[in-house]
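Only one protein chain is missing; all other protein chains are in place.
Chains here go by letter, A, B and C, matching the order in which they are written, and residues are numbered from 1 within each.
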Amino acid sequence: MRFETHVVENETSRSYPYVSYRKTTRLRSLLQRETLDFLMEAHDGLSARIAENIGFMGLWASGLTISTALGYRDANEASPIQVLDAVERMADVTDVPILVDGDTGYGNFNNARLFAKKLCDRGAAGVCIEDKIFPKLNSFVGEDHDLAEIPEFCGRLRAIRDRVPDRDFVTVARTEALIAGKGQNEALDRAHAYAEAGADAILIHSRQANASEIFAFADRWQNRLPVVIVPTKYHSTPTCEFAEKRISVAIWANHNMRAAARAMEDVCLRISNEGAISGVEKDVMALDRIFELFKYCELDEASRRY
Amino acid sequence: MRFETHVVENETSRSYPYVSYRKTTRLRSLLQRETLDFLMEAHDGLSARIAENIGFMGLWASGLTISTALGYRDANEASPIQVLDAVERMADVTDVPILVDGDTGYGNFNNARLFAKKLCDRGAAGVCIEDKIFPKLNSFVGEDHDLAEIPEFCGRLRAIRDRVPDRDFVTVARTEALIAGKGQNEALDRAHAYAEAGADAILIHSRQANASEIFAFADRWQNRLPVVIVPTKYHSTPTCEFAEKRISVAIWANHNMRAAARAMEDVCLRISNEGAISGVEKDVMALDRIFELFKYCELDEASRRY
Amino acid sequence: MRFETHVVENETSRSYPYVSYRKTTRLRSLLQRETLDFLMEAHDGLSARIAENIGFMGLWASGLTISTALGYRDANEASPIQVLDAVERMADVTDVPILVDGDTGYGNFNNARLFAKKLCDRGAAGVCIEDKIFPKLNSFVGEDHDLAEIPEFCGRLRAIRDRVPDRDFVTVARTEALIAGKGQNEALDRAHAYAEAGADAILIHSRQANASEIFAFADRWQNRLPVVIVPTKYHSTPTCEFAEKRISVAIWANHNMRAAARAMEDVCLRISNEGAISGVEKDVMALDRIFELFKYCELDEASRRY
Partner (left out) sequence: MRFETHVVENETSRSYPYVSYRKTTRLRSLLQRETLDFLMEAHDGLSARIAENIGFMGLWASGLTISTALGYRDANEASPIQVLDAVERMADVTDVPILVDGDTGYGNFNNARLFAKKLCDRGAAGVCIEDKIFPKLNSFVGEDHDLAEIPEFCGRLRAIRDRVPDRDFVTVARTEALIAGKGQNEALDRAHAYAEAGADAILIHSRQANASEIFAFADRWQNRLPVVIVPTKYHSTPTCEFAEKRISVAIWANHNMRAAARAMEDVCLRISNEGAISGVEKDVMALDRIFELFKYCELDEASRRY
């Protein structure tokens, strides 16, 4: 079983009781079940391992945060293979399913299906692609967010479905209709078209400070497919309201990276000002905790065993 | 000039007054001048950009933290080319020189010189190699730290010097004699041998909670070559004492990663407990600040210009 | 078929009549059955695709030839991740199983098991590791071929078996005892120890111009495990003799690369001398044949479909 291929990197995984299904199957269940679930952003092996360890049931491999960690701007400066490599590192050190932010699919239907196929090979459980044109720009930056033609974007979705052999691999269609200021009708038309094209869920994106346009969409959409949201901008909307609107998955889309960035800025500033590290010692993770997270003890045992 | 090749990624670099020398030359100066200087750890583009932005004059590309970010253990699980790729990402988004933790050089003299040569090509200013055997284990883990034979390790140093074409590229020889419990005489013998072999500086490593064995070394070494230290374990020793002992460079060796790890663990826990992101919003870096760090505005201007 | 090549890696492949088993299972069968089988060397996507297309039932991803194609020497100058990437490209465009030349495993037991695990993830069907020390040098070059200690090498073998989750993934133990001039007893002792440690087959290597020492080994070994050979140097020994000696698999270990190198040297020389390409046109592969090998027509159909 493919799933087994990926869990064992983490030695203890064999004993996790819940690891009885493949990652793709588990992500699919997460989307389809009635409850509201959460995906936590991760951008490298460390952030993924930490998020899993705290108990998140799934991860969001964010295009923005993978790019940022690499030192690229979220404008398709990173090559798809670099994103793929980052995702593989996350998948290799965790047991929870990963939904990957596939941007626009990095080109046309052919690029999209190739990328999705390789994501599946490398251990991801699903991909989300958005209805913009390559190269994209981050949805929170500027006003230049042209939408793809509906049939062309549906072609990308269908090509992914036809290519990825694991039937449980999840394809989420993200519409930027509201980001582009095209209104609810456009968003709904697109969502319906994407459902026809075989999407497993719809991610409806918004950059308003409140969830009203998201909720308006949800009311009319009537859960034809599970709805996924990214409340980065409307973070103050109480989560229970998402549940009431029968949102399926909320993605905490960039908070590991932003927490890390803030902490690094703080620690750099303090060390720079204090000319010393003793002051920050108690505020950073102990090395032993790092060694524990990545099971250095297993290495020690193993070196005696082999 | 090679240096120019690397700085321009960062648009504003052209106006930095101090960017009048190549990175290798600047790292060399940092080592050779009388004052005590500091290198801040970085492990990816983001951490490097932040550390530079706060004002550090040089970076330490740590083997431990690059490995950890990738989700590997610090036991040469990451391929040298993965470390190289990480260093390139750091070099591409910063103007300050980077000293790279080259572990043992990833094998024999041939692996070491090849790695150093590529580091130079990819924008690093120097490499530090340690007198252990590939694959190494982190110096703070376990007791299994066999030292390399002196002539063999000197061969690695000489091979690097002969191969890297940039005469200012820095080669730091790190001795693990004290880590391995071999005592001061061994450490000094090795340091002298490494000086003969062409090292530009000596990194004397210790995992004691105080600096006494470091200082004992410094007293007898008499600065034949600049001394570099890594006060991770003896962090409570006042920095002024390092200066008094005429230490050349102190490396804050893993604090960006440890700050990030702690912050990610905290933010994951809070979001998980609160089932929401609104509570952490003010404690993570604003997205606009991320966009500023990586000059998204340049992208906007440029898209009008081109 | 290229497109199918991408699906067969996984689940749906089971419906193809000839692809009725996983690649690992098929390689295992190839080794275990009575007949003599052949693996053809490949070093990149193109060579793999061609070898499969001609009808070879399995491929040998050679360390020498992958290194050479990349422009490295066969002395572990290439990073394991570069070999892994090359293997993935081969696996992605072919349906036949690939046995990967894993050199020494790139370090100790930990490097070996990590490499084997990733090979399995990336689509290889098996790995072969040899009982030398990292970094190795090509077996046909020089006299410096120190053997690893038997227990240490067995540790590498056991670590691979314990780590790779696919039970059919093949681990071949290659002994360099004859290359190192240690004689038949050493070779046999090692082979028996490697069998105990869980190897699936023994590769007995020789650089003599005839197969006598290989046959002497085979006579005493009595097929406790299947025997694999690399007749590069004793190429003039008739293949039927291998079959008589009940050799399981013969590897044509570098002939695609050497054919390519010779042809490129010839074509460069001719074009250089003639100052024109018209003379060589009929002697190089037609572009249409390249397009056929990689099914450009599928791309055309697909662009109409999506």
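Simple rule for what comes next: a contact is a pair of C-beta atoms (placed from the backbone, for glycine too) under 8 Å apart; a residue touches a chain by one contact, two chains touch by 3 or more.
Note that the coordinates shown come from a computational prediction; the quantities given were computed from them, not determined experimentally.
S.K.: So which of B:F109, B:F134 or B:Y194 would be touching the chain we can't see?
M.R.: Only one listed residue reaches the unshown chain, and that is B:F109.
S.K.: Write the list of chain B residues that the hidden chain touches.
M.R.: On the side of chain B, residues 1-2, 4-9, 92, 108-110, 117, 120-123, 155-156, 158-159, 163, 165-166, 299, 302-303, 305-306 touch the unshown chain.
S.K.: On chain C, where is the contact patch with the chain that was removed from view?
M.R.: Looking at chain C, the ones touching the missing chain are residues 38, 40, 44-51, 53-56, 68-73, 75, 89-90, 92-93, 137-138, 140-142, 144, 231-232, 235-236, 238-239, 252, 254-269, 271-272, 275-278, 280-281, 283-287, 289-291, 293-296, 299-300, 303.
S.K.: Which parts of chain A are in contact with the chain that was left out?
M.R.: The missing chain touches chain A at positions 75-77, 79-82, 107-108, 110-111, 114, 134-135.
By definition in this document, only the chains that are shown with their structure count from here on.
S.K.: Report, in whole Å, the distance between the mean C-alpha point of chain B and the mean C-alpha point of chain C.
M.R.: Chain centres of chain B and chain C, defined by C-alpha means, are spaced 38 Å apart.
S.K.: Can you pull out the residues of chain A that are in contact with at least two other chains?
M.R.: Correct list: 92, 299, 303.
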